[in-house]
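Here is the structure we will look at, set down as structure tokens.
The other protein chains are all here in position, but one chain of the complex has been omitted.
As written, the chains take the letters A and B, and residue 1 is the first residue of each chain.
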Amino acid sequence: MSKTNVTRRGVLKTGAVAGAGLALPTYLSAASHGGYTNAPTGDTVTLGFNVPQTGPYAEEGLDELRAFELAVQHLNGEGDGGMLNTFSSKALNGAGILGKKVNFVTGDTQTKSDAARASAKSMIEKDGAIMISGGSSSGVAVAVQGLCQEAGIIFMAGLTHSNDTTGKDKKANGFRHFFNAYMSAAALAPVLNKLYGSDRRAYHLTADYTWGWTQQESIQAATEAMGWETVNNVLTPLASTDFSSYIAPVLNSGADVLVLNHYGGNMVNSLTNAVQFGLREKQVNGKNFEIVVPLYSELMAKGAGQNIKGIVGSQNWDWKLENQMGSRYIGTNAFVKSFGEKYGFPPSQAAQTCYAQTLLYADAVTRAGSFNPCAVAEALEGFEFDGLGNGPTLYRADDHQCFKDVLVVRGAENPGNEFELVEIVEATPVEQVTYAPDHPMFAGGALGTCNPGA
Amino acid sequence: MFGLDKKDTSLLALVAILTLAAPFILNPFPTNSGLAQFNAGYPDLMQRFVIFGIFAIGFNILFGLTGYLSFGHAAFLGIGSYSAVWMFKLLSMNIIPAIILSVLISGIFAVVIGYISLRRTGIYFSILTLAFAQMSFALAYSVLTPLTNGETGLQLTLEDPRVLGQSATADGSIPVTNLFGAEMRSSFDMVVGPWSFTFSVGYYVCAIAMLLAFYLAIRIFRSPFGMMLRAIKSNQTRMNYTGLNPKPYTLAAFVISGMYAGLAGGLLASMDPLAGAERMQWTASGEVVLMTILGGAGTLIGPVLGAGMIKYFENIFSKINDNVLHGWFSFMPDGLEDLVVTIIHPFVGKGWHLTLGIIFMLVVIFLPGGLVEGGQRIAKAFRGKKADDNKSASTEPAE
Partner (left out) sequence: MDAFLLQTLNGLDKGSAYALIALGLTLIFGTLGVVNFAHGALFMIGAFCSVTLQRILNLSYETVDPSKTDFLGNPLKVKTPYVESWFGPETGGAIIEWSVPLAIIFAIPVMLAIGFSMERGLIKHFYKRPHADQILVTFGLAIVLQEIIKYYYGANPIQTPAPEALSGVAQLAEGIVYPVWRIVYFFFAIAIIGAVFAFLQFTTFGMVVRAGMADRETVGLLGIDIDKRFTLMFGLAASVAGLAGVMYGPINAPNYHMGMDFLVLSFVVVVVGGMGSLPGAVLAGFLLGILESFASMKEVITLIPGINQIIIYLVAIVILLTRPRGLMGRKGVME
């Protein structure tokens, strides 16, 4: 029952002259003969999956890990192949990457920049990983992306939603498939306008750190552009568990929409508290009071339980996409089927993004014909593809951000089954969420040049 | 030698040998064997071992000698890191000015925080230090973002206005931290048969820093000043009555240990130029307390052992996943293999916290003096009763 037998630095062993104490000058413990860090020399290649396994995002991390395992299986030709069958690029054939069997190592980011970097470093230095992927928060993504840039490794970001990841902190070796705060806002604003009208007064509660700020900024700009007024924006500490003292002032503020720029445990608690204070049933200015949660995730929707009903937000992907929105989103069903049959429940958007990122990396290596990060980056830049569940997608060369449709969703009122937490309101077409690479919210910082390490 | 007695000299020599030979000692398993999972001899982890060793040695000077339990020592580690990264951004990529600044700035903060907190004793002192550290963390994460870069942590960028040195290298990368040209991240791989040993410049810089820190700690422990600190621990009232004011001594100990933490923070940033706010959170402060008690508070070598143990679990056990387990036990018949994997599964990978918690409890229940006591018991068992009068590195329970 041995699946993938993980062997550390098998790469080094083969390069070594047996018996002799031969010393090789190296860079970050890489084999020196490939011209880039951790060049795979044996018949295997090692990928590093760095996800939160402890702390509040552990559940999301585990779902990412499941997707990674599935992707590795499919790359190695095991299982039903999943999205390999629908992927528009046919370079991958189920025989590993460039004929090398795919191995993987896992680590725990603990959702802390420090721990995430330590974990990524051990993958690079000890296990000889050639690519790092995963993560569930923007702070970690930016920190690990920086590390991979310095070490000469490709970073395929997992769940990270801050504008900064491909904005002021973008890096030549880093790539993001997930959407960002600007796109959320651009997709949400017209829908909110349609649902709630253009004469609304919004009250923002914002998590007091970088991601919260960029999201609040994006949403405020997009909603004000269509006529909404922003009554107030209050910053809440990350460590808050009880949001009552932030929710209570909303009651008599004259606002008729509450925007919760929170994620994870913060979002579950602030939404629960808002519902407790009767905001969902409230009438203000002759209108129904509404709550908006700009960034949704299935796991948080699950954590928030009944409170999520009817509340609008945005998502990168949803497992019902192909069934409800048509074959533009081909790949979705194939992925849900292989994931669901293996684990017994449908995948989350975090899982989909991690699965897609792994496939995209493997495909880029195959098309480039080399594991060299610079060749891989070149193959990914400007790459247009389809069949990975999000519809036609572009990996833009200017900032390494994927451009694809964004989903606007709403907490399901009458779920058909226990996994149907949200219903899809609209799939916003990609044109509507595309922005110029020099958009002010993404300004500052530069990609730099690709670093192959070694 | 070095003004130490025979016992301490041999202890220092032992630590020196262990530290310098760490790349060999920590990589006992051939790289391709299943047990290689337990190898810890890669640069990043070895650096963490010695850096957190410095942190814990410094903490022990305060806690082990005076008995004052600071619950906010991580603040100085964080402040040291931020100072060092700012030095890299503004002045030069050489680590010497960065480390000097981080020790100084941490020292200044330690004087202020220590002066205020030392007005109280016991748990009141602990909570005061905790409050200062938590305030630093919360502010660094949010309001002070222009200074600390908040959630992400302070990083180097391509636009840093470096006065001595360039903003970016010729090929468009961020320059690397160095010691007069020797890059911190360069390393040698030595391959001997199936083994592979990595020697990193960064590690040896940290190792030498730790040996110096360790030597200084021995001198403090054996000095009249150290004696005075012990007197404060055993009976402060008596000290007052003899006409001695304990305050300057405790403050000095607090500042010294704060500077040790600053040195550790500066070294962390030198090895990997990033300073995150989480370094100052109470969990980080708690970690150094645990390291010290786990290893043996009041002993010289204990804190280093404790630091190594906790960092080992964090970095090695968290990486063992089901795949690895199946790899190890693949020689067993399928049913048995699955059973064994199921039994071990909760304790590794995402369950590494559980294992750490169990270890804490076992050590403190059965080895009240920490890991050092374990070592002493083993040594005693080998030497027999004769060694009774020969208490090495004096174990004194902390109060």
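Keep this in mind: a residue touches a chain if its C-beta (ideal position, glycine included) is under 8 Å from a C-beta of that chain, and two chains touch if they have at least 3 such contacts.
The model shown is predicted, which means the values in this text are computed figures rather than measured ones.
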| item | value |
| --- | --- |
| Full-complex contact with the absent chain, from B:4, B:25, B:340 or B:364 | B:364 |
| Selected residue (touches chain absent from view) among A:40, A:135, A:158 or A:303 | A:303 |
| Residue, one of A:198, A:244, A:288 or A:327, that touches the chain absent here | A:244 |
| Residues of subunit B (touch criterion as defined above) contacting the omitted chain | 63, 69, 116, 119-124, 127-128, 130-132, 134-135, 138-139, 141-144, 282, 286, 289-290, 293-294, 297, 346, 351, 353-354, 356-361, 363-365, 368, 397-399 |
| Where the missing chain touches subunit A, by residue | 55-59, 208, 232, 234-237, 239, 241-242, 244-246, 248-249, 251-252, 265, 268-269, 272-273, 276-278, 299, 302-307, 319-320, 336-337, 340-341, 345-346, 416-417, 419-420 |
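Keep this in mind: only the chains that are shown with their structure count from here on.
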| item | value |
| --- | --- |
| Averaged-CA centre spacing for the pair subunit B and subunit A, given as whole angstrom | 33 |
| Residue ranges of subunit B in contact with subunit A within the complex | 31-32, 36-37, 39, 42-45, 48, 138, 141-143, 145, 149-153, 155-159, 168, 171-174, 176, 185-194, 196, 198, 272, 274, 276, 278-279, 314-315, 318-319, 321, 323-324, 326-327, 330, 334, 337-338, 349-350, 352-353 |
| Footprint of subunit B on subunit A - complex, ascending | 1-10, 12-13, 15-19, 21-29, 53-54, 58, 61-62, 65, 69, 104-108, 112-115, 117-119, 121-122, 125-126, 137-139, 142-143, 146-147, 149-150, 164, 169, 208-211, 235, 237-239, 445-446, 448-449, 451 |
